[in-house]
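Have a look at this one.
With one protein chain removed, the remaining protein chains of the complex are shown where they sit.
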Amino acid sequence: MKKLIYLDNAATTKTAPEVVEAMLPYFTEYYGNPSSVYEFAGKSKQAVDAARKTIADSLGAKPEEIYFTAGGSESDNWALKATAEAYASKGKHIITSKIEHHAILHTCEYLEKRGFEITYLDVDENGVVKLDELEKAIRPDTILISVMFANNEIGTIQPIEEIGAIAKEHGILFHTDAVQAFGQLPINVDVCHIDMLSASGHKLNGPKGIGFLYIRKGVKIRSFVHGGAQERKRRAGTENVPGIVGLGKAVERAMSSMEERTAKERETRDYLIERVLTEIPYCRLNGDRTRRLPNNANFSFQFLEGESLLIMLDMKGICGSSGSACTSGSLDPSHVLMAIGLPHEIAHGSLRLTLNEEITKEDMDYVVESLKEIIDKLRSMSPLYED
Amino acid sequence: MKKLIYLDNAATTKTAPEVVEAMLPYFTEYYGNPSSVYEFAGKSKQAVDAARKTIADSLGAKPEEIYFTAGGSESDNWALKATAEAYASKGKHIITSKIEHHAILHTCEYLEKRGFEITYLDVDENGVVKLDELEKAIRPDTILISVMFANNEIGTIQPIEEIGAIAKEHGILFHTDAVQAFGQLPINVDVCHIDMLSASGHKLNGPKGIGFLYIRKGVKIRSFVHGGAQERKRRAGTENVPGIVGLGKAVERAMSSMEERTAKERETRDYLIERVLTEIPYCRLNGDRTRRLPNNANFSFQFLEGESLLIMLDMKGICGSSGSACTSGSLDPSHVLMAIGLPHEIAHGSLRLTLNEEITKEDMDYVVESLKEIIDKLRSMSPLYED
Amino acid sequence: MYSEKVMDHFQHPRNVGEIENASGVGTVGNAKCGDIMRIYLDIDDNGIIKDCKFKTFGCGAAVATSSMATEMVMGKSIQEALQVTNKAVMEALDGLPPVKVHCSLLAEEAIHAALWDYAEKHGIKIEGLKKPKSDIHEGEEAEEEEY
Partner (left out) sequence: MYSEKVMDHFQHPRNVGEIENASGVGTVGNAKCGDIMRIYLDIDDNGIIKDCKFKTFGCGAAVATSSMATEMVMGKSIQEALQVTNKAVMEALDGLPPVKVHCSLLAEEAIHAALWDYAEKHGIKIEGLKKPKSDIHEGEEAEEEEY
């Protein structure tokens, strides 16, 4: 087989074989609908309950606070739209940041068209939300603060505990999009005063098409998907039992291996960053050097354009991304890189490499050598270089 | 293993082994995010495109009219809520029927609270929507007609072609919840003038947690889940590639086997109906005798209560349901059985048995003998019997 | 869904049937689900429940609680029988799912109704017994939140 160095684990991950293993019986053997009365369906129900408990435990939450969804985007949509509806009589102001995922930003735009007012917080040059701006943005009619736990492009980890404390102090609900952070960083919803938290299975070696929204008991948001009485009447639709089982297994796996795994990723990642920054000229690292996800590196290379770089890396068997996968339909430069102050043409030449535990330093040597060769070639074609 | 006669295929089906087989490579081998640039992800994209084409072909639709969702409930919610939003300036009146699934009915209630007016059409004693009532219900501000293709409880097939013609004649959008019909009945969206159609994978031996909404080109509804640019910017969220592949395979399988499979189911089902109606006193068949889904039988047994019946059948290894699985959290008698005019206590003693192709006449003999024994026992305990 | 004890009483319900010329008969319906239960009591001159039988049109929980309740009142005095509350019956059955708590009220109320019938027939007053409603509603138990 062709060489494949998969460095796009922030876009999606390989489903772990033991996760698939855990799912399999629920396709063809215990395929019953968990809502059914007969004993045969009890197997499905127990499996769903067990996964819910594993996930709740991993966050310091209660099982009945975990609601399964189809993924991070649905969770984000649910949290924002349902909070907006449920609390509209209290106020119509929501605070978020400029570097959220589009699942948050486009939902905010949707709400803006429906009479809500959104404050988009600035971030500093490392992509950290400015807490003093947050304090200043709070108004009597603010009903929700939604700030992501860690950014999907530049990996910057936000001061979630501080944001949670501010939200709590002002009696405002706090949602965090933890799609990237969950499984990579320890999270406790009580310590951070999180009222709602979004996560997605396929980002932590679980299956695609399954995620969850944590909703703290007492938060009065209603259904986003109406219908049957599943998920305590809050999320209709026949439970995706194999998906839920797979997610449970992936969470179990991610939690038990977190320390060792992320230490290894961090070391390999730092090795990559070190080599790239010293050996490739006109290059910068985007995002905070240390407050970042253990598997994330994001570079900008001047005088060249991201897609060309990606295709050439691809030809060498290296999978990376520029901006986020979900927006690759779009031509705009990354809103995250713009928010940290990069000029348009530098943002355009950015590369995100996100590791997994299987990536070695030898892989990184190959990546660096390839990068050097490709970047030379592209720069030699560039009308901006050596001008 | 304990005997298991699974007669709840309207609640959910076993995922076909070849469907699981088709999905497997997309978990651990071709796990790339279809939106990514690199060739490795092309495999995922091609698989998604192929499934989309299979499904489109099966309905006489175009591939770009198929939008993947997390299941029937999401599809129903999307169709109704997004139509309501997009066409609110034209009018705020929607027509549906009294026997829709809760994914439609509860969404309608949601819309009612937001200023929409819903007409719930009556059905006749067999559960067929009254076309003259439909004609009369149409107003200048009617923006949508949503009538299910076939009912999930009593299996009655609606006059969809006629309804579509009426909708078209009046220039009103027509949505149909085909979650039960798709894969069991041939459907052509052009012949029936269907503008939107909901379906769910797990009802036709596909995986749970995946479904689709067909949206005719030109229908101006927007996203229900906002975020990334997936599904032609209409449904955000990383594509559930294994789920989509599985759904495609299930549709291929269902379409190619439809004639033979449903003929067999119909014959076995009719054998069951015949024996039950002749051998068990105080019993009736609910739903139309012939205009019904090939695998559906729904009986009411007087003087006894459904849950007790189900548990006793379960003890004999027979899985059936009473009402629909999604509402088993609820104590109300089935709204469908009430709509066809059954009194409360008769609706209460109803049993739905839904077959698959593996069920034999011998299985049915066992079911009938079990039913007789159980019904005798329950009636002997009933204060209503022999009064 | 149900505990082993519930399943046992459901599969092998004790004391199903009728008592001819019973001292007291009570029939109650559950307004919530439409289910119905009837209890027959045979009470001797010392006010001791000598026999007790039931008929139920209801769910598994209704059958099991009826069965357990008849066992629990058997041999008891009228005052003792009044202590056989739905909570006591549920405990004896190792609990019921939340959505099924209301079913256990059927048994309690049916016993009360049968005792009321007995009291009326014999022209006596039973301390602490209120006139039973023919349709019972629950008030006590915590409802699942609706979303």
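Letters are used for the chains, namely A, B and C, taken in the order the chains are written, and counting of residues starts over at 1 for each.
Methods note: a residue touches a chain if its C-beta (ideal position, glycine included) is under 8 Å from a C-beta of that chain, and two chains touch if they have at least 3 such contacts.
In this text the structure is predicted, and so the values were computed from the model without any measurement.
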Contact residue for the chain not shown (choose from A:E162, A:E307 or A:E357): A:E307
Chain not shown: contacting residue from A:D49, A:D124, A:E162 or A:E345: A:E345
Option touching the unshown chain, where B:K98, B:R216 or B:K233 are the choices: B:K233
Chain A residues touching the omitted chain (full complex): 303-308, 311, 315, 329, 331-333, 344-345, 348, 380-384
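Throughout what follows, only the chains that are shown with their structure count from here on.
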Far-end chain from chain C, centres as C-alpha averages: A
Chain whose Cα centroid lies nearest the overall Cα centroid: B
Interchain centroid distance [CA atoms averaged], chain B/chain C, Å: 40
Gap in Å, rounded to a whole number, between the CA centres of chain C and chain A: 54
Contacts with two or more other chains, residues of chain C listed in rising order: 144
Of all residues in chain A, the ones touching two or more other chains: 37, 223, 233
